[in-house]
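Only a single protein chain was left out; the remaining protein chains are all shown in position.
Naming follows writing order (A, B, C, D and E), and every chain is counted from residue 1.
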Amino acid sequence: MGKVVTFGEIMLRLKSPALERFFQSPSLEATFGGGEANVAVSLANYGMKTAFVTALPNNAIGEACLREVRGFGVDVSDIKMVDGRMGIYFLETGSNQRPSKVIYDRADSCIAKAPADLFDWKEILKDADWFHVTGITPAISQSAADLTLAAVKAAKEMGVKVSCDLNYRKNLWKYGKEAKEVMSEITKYVNVAIANEEDFQKSLGISAKSDVESGELDREVYKKIASTAMEMYPNLETVAITLRESKSADTNYWAACIYDGKEFYVSRRYAITDIVDRVGGGLIYGLNNYSTQGEALEFAVAASCLKHTISGDFNRVTVKEVESLMKGSGSGRVER
Amino acid sequence: MGKVVTFGEIMLRLKSPALERFFQSPSLEATFGGGEANVAVSLANYGMKTAFVTALPNNAIGEACLREVRGFGVDVSDIKMVDGRMGIYFLETGSNQRPSKVIYDRADSCIAKAPADLFDWKEILKDADWFHVTGITPAISQSAADLTLAAVKAAKEMGVKVSCDLNYRKNLWKYGKEAKEVMSEITKYVNVAIANEEDFQKSLGISAKSDVESGELDREVYKKIASTAMEMYPNLETVAITLRESKSADTNYWAACIYDGKEFYVSRRYAITDIVDRVGGGLIYGLNNYSTQGEALEFAVAASCLKHTISGDFNRVTVKEVESLMKGSGSGRVER
Amino acid sequence: MGKVVTFGEIMLRLKSPALERFFQSPSLEATFGGGEANVAVSLANYGMKTAFVTALPNNAIGEACLREVRGFGVDVSDIKMVDGRMGIYFLETGSNQRPSKVIYDRADSCIAKAPADLFDWKEILKDADWFHVTGITPAISQSAADLTLAAVKAAKEMGVKVSCDLNYRKNLWKYGKEAKEVMSEITKYVNVAIANEEDFQKSLGISAKSDVESGELDREVYKKIASTAMEMYPNLETVAITLRESKSADTNYWAACIYDGKEFYVSRRYAITDIVDRVGGGLIYGLNNYSTQGEALEFAVAASCLKHTISGDFNRVTVKEVESLMKGSGSGRVER
Amino acid sequence: MGKVVTFGEIMLRLKSPALERFFQSPSLEATFGGGEANVAVSLANYGMKTAFVTALPNNAIGEACLREVRGFGVDVSDIKMVDGRMGIYFLETGSNQRPSKVIYDRADSCIAKAPADLFDWKEILKDADWFHVTGITPAISQSAADLTLAAVKAAKEMGVKVSCDLNYRKNLWKYGKEAKEVMSEITKYVNVAIANEEDFQKSLGISAKSDVESGELDREVYKKIASTAMEMYPNLETVAITLRESKSADTNYWAACIYDGKEFYVSRRYAITDIVDRVGGGLIYGLNNYSTQGEALEFAVAASCLKHTISGDFNRVTVKEVESLMKGSGSGRVER
Amino acid sequence: MGKVVTFGEIMLRLKSPALERFFQSPSLEATFGGGEANVAVSLANYGMKTAFVTALPNNAIGEACLREVRGFGVDVSDIKMVDGRMGIYFLETGSNQRPSKVIYDRADSCIAKAPADLFDWKEILKDADWFHVTGITPAISQSAADLTLAAVKAAKEMGVKVSCDLNYRKNLWKYGKEAKEVMSEITKYVNVAIANEEDFQKSLGISAKSDVESGELDREVYKKIASTAMEMYPNLETVAITLRESKSADTNYWAACIYDGKEFYVSRRYAITDIVDRVGGGLIYGLNNYSTQGEALEFAVAASCLKHTISGDFNRVTVKEVESLMKGSGSGRVER
Partner (left out) sequence: MGKVVTFGEIMLRLKSPALERFFQSPSLEATFGGGEANVAVSLANYGMKTAFVTALPNNAIGEACLREVRGFGVDVSDIKMVDGRMGIYFLETGSNQRPSKVIYDRADSCIAKAPADLFDWKEILKDADWFHVTGITPAISQSAADLTLAAVKAAKEMGVKVSCDLNYRKNLWKYGKEAKEVMSEITKYVNVAIANEEDFQKSLGISAKSDVESGELDREVYKKIASTAMEMYPNLETVAITLRESKSADTNYWAACIYDGKEFYVSRRYAITDIVDRVGGGLIYGLNNYSTQGEALEFAVAASCLKHTISGDFNRVTVKEVESLMKGSGSGRVER
């Protein structure tokens, strides 16, 4: 099948070692990450033809980032190297009752300041079958929101399918617009929407009553959210909702559901210790490589589950490994 | 509010890397630690004015220790730099069925050999409102016991509140005195006593029948211990007892109770994987900053719970973080 | 008591750091390991006189391996240093739903190519009371199978007890023989056989119906396997079978049973998070140092349980530590 | 003697490990550094009462920086914790023919955006005897230049001596003013100026012909620069000029000269492999603790020479160590 | 300009940490390297279109290698992923009088066992302008020699320029042929030969008397070697000879000369502490991007000189950095 293009910000990710608090040791793990780049890397790992589009600083840090993403087999030829800085986020991994902590230093990054004409979307999308964006990029600046809108419009015109991970982040959205105002416009050009319940509410104003505290999954609530979204945005063909259940402070479950206007399918669920919210890459692979939305979703949820066993932002797993979990017993025997 | 002064030994803490046994790799993590210093560091992190008093070797190791403690904002101007050595303890972190292991090399440390006139307590305590000691210092040598007694006597004379973590260590107390003989004298000058059940028995000879094996907390037993202590030592205003329940080999709970002669209050309990015994720093903060002993205890227990997620001996948490756990749902969501 | 000799391959073990996937960081942990060497190291740690026999490359890597094994007090004077290469295995430690992964690069190692006359078994075993082999060595090459057979024959002739861990590995056995063909011949010279259920089936063709899925231990099944083995191989004096029960994806239990033709004994079981299959070293120690097979087995199972808390292949524990777990409450209190 | 106050930016310093290029390993050394903070740390190490003034972000990174500087005994009570980001510089250490490389990401830092009334200089300098600034702070923004000017004016009014390290950086000065315009105004309030030849030319427009290529030190040229500066700025009491001679590509020498309007003194020179430019901290100590400017300069040059043997930005040496080099044979014998 | 294709073995490079001997610490640096891959990486770093051709194992190690090489922008689409193992070399870095040490474990690698029809040279070279091989690949096995010969023949037929780094390694060449026999045949298809004096003698039987001991460069000797080679192999257009002079045990110089049948040009020389033998990548870049062979050679020698300041096998430098050394003063000033 054809090529998937993803667009968004990639940041320098500086993590304190192991489970240490910031600066207990004079050292930081230095890798790169960002939701859209992660989707590109995952799909390249799964063997799909993939390109990632962003703007990077034309210095040794931008070049290292380019090298890292390209190493996975992602096409980076449409990444622009410009004057400026790279967004940074500092990460401290939590443990037991101590939550993880993120400090953002991403203002004024290359991509936040990228002018509207930096990317020629017609050229970039000319071989593409699928285009993926998230709700993070439109949240960082007016020009980034404009870029995103221009991109999804171009995709629609060219008949390229568009997926969007709504991904609401309340600490962004500081340039004067509200999420609903911007995202409801972008969503008009989207074919596949991915989000959790809060994202639907904050980005599109769609909600339904659920009972997270009880820890029980309320199928009807999620089905209602999905069908409402489809009514409001008739262009939507598929809606995927990620779910997190808390049985107790110690036991979390991770699952997702999917709706195509006809069948409402709920995936197998996995016991997890950390939170795994994103299913983007896996779902795109699934929808392109399996015949049913159920299989597509199971692939996405298994891939997302495996991700949280891997350090760094990129999901370093193969289709074989995801399918082994998706179909298998999860017994955890050593592979010799 | 005013200044808290703590007094005791601080040691060089040499730990094997990660979960390795000693010397699997030719490397040791090298930090500093000790119960009384940890109370000082915690209180400084909580924003209180704090001083730590000890004796350190006047070489590069002692200076590094000074730098570390001072970095947290603890006043170190009354620490004495003298000829001698620093106590050392080697630590190997256990895992599952393998217990942690400590090898002490603390004999003849600067503080164990400190002469009775090394510290001018009247001068040191002149701006203090609170003075904190533990049962460890009086256990290491006769002169250290004498120093502790002189200190608490001076505090009482000057109207400075005294807290004492009884903290019985059977492998110390080798200089010819028994814990009961020394600690019962010191306790006469204490306002706030902190201990677990075993400490009360070994240090003050106070006991009551409980049923640890059953894993059930017996409120009456702990209340009896607390009230007996208050009868024997009328100077005691507050008694806090730390509790550890074993539901099974895999599940431990951590809580504490407090008694002021009127109300007996038992804290929320937390599921833990390691043992957390100490609440000193948190309780001092709590008693000085909340209006009820219940809130004070909840703060102390939450702080102690967070401590066991942090490597090294010092509790690198803020009031905001402790209160977030104390009041919150403990859901462990990433803080962005 | 006398000396234990073990014989087999020792490999260079190259592990990705912490829980990283291969080559996330440009670094590999480099230690040595192999089932038979591990038995030798364990027994030396337990204070028994022990020798390990193998062939190593006469270069700096072989010498480092020699230094490592000898450091534990294992007699290495019968190890042959020859031209050639050392077998290597690459290890990536799994986490949660992601299984561990092993890549073998062990073809054409010194020991796989060792000629039949490289070892003078009469000389090597002259002071020995016990000789230990596994089903791995005969699986790597015809000459290695011949060497193993020659060794156990010599042992039998000299009155040296022979133990064998059947240890079936389906990815070996590539030189044209089937496991059953070779192992059934070797087993004729064995006094103590150790294996799990699958090993008995694949190596000796002995099976009985069990129900692993139900997670329930079926005592009768295991007793049947053990008694069948004893009937087929009258030379067998003791049969030990290792067991793994899965209560759920999150909870595994580890135990073993033993049969001497008279009493069938099942050990205490331990909750484990990783798989621990081997009991070889502990059982040999146990059978030589306790008066009942029950105690011997409990020692072996406790030792094996402790092993999985230790990084690297060698079991760095003492008899005191194993007995503390075997007899104790497993409460995990710090040892000060 | 009294207190020294220094004012300027302190940055997060992210260095590639050992001699690696950026991102060869996924790790960065993370410490803090900046010229003015380094002077404060050096003086605190030398036993002087010292304060450092800056603005830091009120997050975990700013707090870690505070902890690091305070650890050395520097008074940090006038540091302002504000909303914003910390300047960052990325450092790659060169080797042989490959030069070191610095990538700055310092725009819009807390200190660059600090408003004119953030600091109450009258209050800050009330116990000070000496105030130290550099030419870097006025180069980063108009408000930083205003802050610096306000500070030196306040110092002059209060009779506090002012030293300034001119330190011209051509890649800064981007806010529309030229160095000469700003620095010539600031220099009117300076008592002790420190700089190399290029700094004098670029910051104050003072030059004289020298012959760096020949590698020979031309005493007359440097004396001329110093006397011209004193004529132009009669407030100057002392001028120190740092010198670097290149005998060949492999051999560099490091020295400095000093002029008080009467005596022109040239220091001993040291063979160095890296470039050491700064003498600020040592000179302030020297001028305050020795009776002649020659001794003061020798102390400064020896301290600066020792600095380049120490990783990180802070000069972790004691007066004893500097004097040992300054007076001694430099034989490099182990100190036992 | 067009594309450069290089062909050869790439190995796993396992290095002891820093300057340690093998296994002092239980760790090895794990990267990848090989002469022909290094040429490809260097050229990609210099901005040229480059492809690398080899065979790699189809496992996680082969994939990591692919990721690393592709990250630099090298086209890896003609690399074959096959069953088998990757060659390994263990490296211990020397220091002062202790030489570096290499242990090879490269027998039976994928590339050594690659069948003659694994690569379709006509397809691989169809867009290429330049093809680069070395004398190492033909030395490892008969089939690797056959592959190399087939490749250079195809290149000649297709009008693709061929460069060959003769690179004689006496410890290879174990399959029954002598270097001269094989290399003299391959050289018939080469346009640009690169080698040191020993390589010419051992690979092609060309020698002339020089006086390495004296440390003096004898221009006439090298010119004679170059002209003899050109007479014997009329297809040769350019001959480059690398030179190493020892002034003393402590001082080595590194240079090279080049001959095009008309002009004999000797490069600038650099003082080095380690040995740098290879100029392949730089020379290919130079010959394709500069108008004179002199400039081409200076680029190559400067690039090679910079290489030895970089850890790992790949030359992580840019054209700008090489030209800065080639044209500049080598003063080593920090680049800010």
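Basically, a contact is a pair of C-beta atoms (placed from the backbone, for glycine too) under 8 Å apart; a residue touches a chain by one contact, two chains touch by 3 or more.
Remember, predicted model here, so these are calculated numbers, not experimental data.
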| item | value |
| --- | --- |
| Visible contact partners (per top-of-document touch definition) of the missing chain | A, B, C, D, E |
| Residue touching the undisplayed chain, where the options are B:Ile61, B:Ala150 or B:Val319 | B:Ile61 |
| Full-complex contact with the absent chain, from C:Phe7, C:Phe23, C:Phe52 or C:Phe72 | C:Phe72 |
| From D:Gly94, D:Gly261, D:Gly294 or D:Gly312, residue that would touch the chain that is not displayed | D:Gly312 |
| Missing-chain contacts mapped onto chain C | 67-68, 70-73 |
| Touching residues (missing chain, whole complex) on chain E | 18-21, 24, 94-102, 104, 169, 171, 246, 249-250, 275 |
| Residues from chain A at the interface with the omitted partner, ascending | 24-27 |
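Keep in mind that, in the parts below, only the chains that are shown with their structure count from here on.
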| item | value |
| --- | --- |
| Repeat of interface B-C, chosen from B-E, B-D or A-B - more than half of residue-number contact pairs shared | A-B |
| Length of the line joining the C-alpha centres of chain C and chain D, rounded to whole Å | 63 |
| Between chain D and chain E, centroid-to-centroid distance (C-alpha), Å | 46 |
| Per-residue multi-chain contacts in chain B, two or more chains | 18, 24 |
| Chain contact graph, described as a line, ring, star, complete graph or other shape | complete |
